[in-house]
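Of the protein chains in this complex, one is absent; all others appear in place.
The chains carry the letters A and B, assigned in the order they are written, with residues numbered from 1 in each.
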Amino acid sequence: MKRISDWFRNFVRQFKQDSELEESPRRYKVLRRNMLALMILVTVLPLVLMAVINYYQYRSALRSEVEAPIRVLLNKTKHSYELFLTERLSAVSFIAHAYNFTELSNQETLNRIFLVMKKEFGGFVDLGLINAAGLQVSYAGPYQLLGKDYAGQAWFQEVLVRGTHISDVFMGHRRFPHFVIAVQHVVPDGHSYILRATIDTEKFNSIIVSMGLTPATDAFLLNRQGVFQTSSKFYGQVLHTWPMLMLPVSYEPSVFETRDSRGLDVILAYTDFLTPNWVLMLVKPRGEVLKTWITLKSELFLVFLASVTIIFLVVGWLTNLMVRRIEESDQKRKAAFHEMEYTNKLASIGRLAAGVAHEINNPMAIINEKAGLMKDLITYDPNFPDKEKFLKQIDSILKSVDRSRSITHRLLGFARRMDVEVEIMDLNEVLQDVISFLEKEALYRNIHLGLQLAADLPRIASDQGQLQQVFLNILNNAFAAVEDGGSVSVTSFEVDMDTVAVTIQDNGMGMSEEVRNHIFEPFFSTKKGGGTGLGLSITYGIVQKLGGQITVQTREGAGTTFTVYLPKKAPKQTEA
Amino acid sequence: MEGLRVLLVDDEEEFVVTLAERLKLRGIEARVATDGDEALTKVEEELPQVVVLDVMMPGTSGIDVLQHIRRRHPEVRVILLTGRGSTKEGIEGMRLGAFDFLMKPVKIEDLTQKLHDAVGSEAGASGGEGGQKP
Partner (left out) sequence: MRQQEVAYLGRMTAGLTHEMKNVLATIKESAGLMSDLLPIHVDKPEVLKERFERILPSILEQVRRGVEISNRMSRLAHSMDHSPADVDVHDLLDEVVFLMSRFARLKQVVLTLFPEAARWSVSTDPLRLQLVMAAAVDHCLEGAQAGQRIAIVPASGQSRVLFQVLDADQGSPATEYRVGARPEGLSGLAEVLEELGADVGVLEFGGAVGLAVQLPK
């Protein structure tokens, strides 16, 4: 987590202006990469989240949408079957109970009843009366079953126990499937008889047909052992076995996905009947069911893909644009800064040259007078040659020459140092040089210049020319701030293992809080009608570039102190 | 040029002392002062006829001295010494009533000439030899 927050903090910092030291082509690559990553993350992540949520939501919604009709259909169909069976069972039961044994034994009566049944209900194939011993005593129907003994058959035993019986489908005489409904009537005096009717499965099939299934959908009845009670379209004919596993009993419609014996993905729905032990099954190809879902899914995916592509394109383009703009503006800012720097340098050289030119006049005048005097002595002095006198004059000339030389030497040094870059240098030396440029002005204006330069100040690696500029700018400001008779003091000292510092303090007019906050801004100047307002902003920029810091303490009316902190080792300078 | 009383004022001691010496060799006695306050003191001590005044001095400036003299002793002629960078002050000084100005380094002959001119016009105003009445 910390790594992420660090990365993020680094990322934000890259946008801050002060990171001039890190400028390089690599910076923009990194910036672009980070911006791209962040923007894409922020835009794509919610999209993905939404897509995923939607996907699952739609899926379950559609699922239930799709499942519901199947369940309904299944239930309806089951009810149809149940109705059909109940009707027939009721009919047989009614007859079994409405007529007594004797009446039913009568062949004619039975025939008549059978015909009516066939006409009214449909589907009855035959009707037979079986006595308690299991013998068919009368029969109405197409087969020769009179006298047949059913005592050993399972269904007979079951009827005796249960009272009613609906059989599974079986292949009857004439090779078409039907099933049997048998009802036992127990007479109050104890003996019983069974009425048995055979029903064909034609109606079964029509119920299935009435389900209105699509061609690929299959519905059929199975018994609990997996034997087809009706023919299936794809899985087997009636009385064949269902090729897959039988499913757990479920009296409510159960829907699930599976793969069928053909290898197709299907939706399988089934429901159990209470009686008989049959299962109504419906098999639909998954594709068909989920056609809407699949279309939706692919549409969703396409939209997602398109969105992501667009996002990538737009974000990429935008990031590129922005980073390029940042790069451009950084370069412009650097160029402007350089321009300002040079303007500042220009002004400095100019002022110094003018100052030097001015200062040189006095020594020149002295030499002039001395030489002139010597000439006069030759002409006028009777004591010529007064050796002592002459030597004195010559000595004075030499002193003036030295004075002039040091004046011009400083200027030469300044002009030359403009181009040299990082080197091991003595900070005190630079300070002394800069101060000497202002000595005359200090003298004229009676400004007290105090120096407290640490004697053991370690040499540092930095740019002499630029530091010259910095201290000249600050001292000029100090001189501008003090009145005649004021004082300016310069102190240099070691701060710690890695840093040295210089303070320049004046007892001039100081600055208000307002002014102080803007003091390093370009074009900010409090000099009315004079000054470009660039000096301190350039100073600030240079100090930053050299890896240092500059602070200001000031009180209006009480004076100002500038403190410049410099690293003993300047950072690597990369020029764009 | 007997009795010509000159006061030389310049903050460069070597210069002003030597200049005084050279004038002396030419028969002109000159006192020296190396700052404005000293100059004013010496003016009060003994009034000179001409004051040769450097305009660029720390502390009490040449202009201040000039103004003081023009106010208190308008009969005293002031010749200003200017350097290349102080022509502005020189012109201002002229406006404030200086008699003339010279650029440093001076040619001794030019200075002696200007000194003569300065007292000459005074002598002319107060009569003097030759009896030339305007």
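Quick notes on this one:
Going forward, a residue touches a chain if its C-beta (ideal position, glycine included) is under 8 Å from a C-beta of that chain, and two chains touch if they have at least 3 such contacts.
Note that this is a predicted model, so its numbers are computed, not measured.
Within the full complex, the residue among A:240, A:262 or A:375 touching the omitted chain is A:375.
For the chain missing from the display, the contacting residue among A:346, A:424 or A:451 is A:346, taking the whole complex into account.
When the omitted chain is restored, the residue from A:62, A:264, A:357 or A:480 that touches it is A:357.
With the whole complex as reference, residues 338-339, 342-343, 345-347, 349-354, 356-358, 360-361, 364, 367-368, 371-372, 374-375, 378, 384-385, 387, 390-391, 394-395, 397-398, 401, 404-405, 408-409, 411-412, 415-416, 418 of chain A touch the missing chain.
Basically, only the chains that are shown with their structure count from here on.
Interface residues of chain B facing chain A in the complex, by the touch rule stated above, are 12, 14-15, 18-19, 21-22, 25-26, 56-59, 83-86, 104-106, 108.
Across the interface of their complex, chain B is touched by residues 354, 357-358, 361-362, 364-370, 372-373, 376-377, 379-381, 393, 396, 399-400, 443-446 of chain A.
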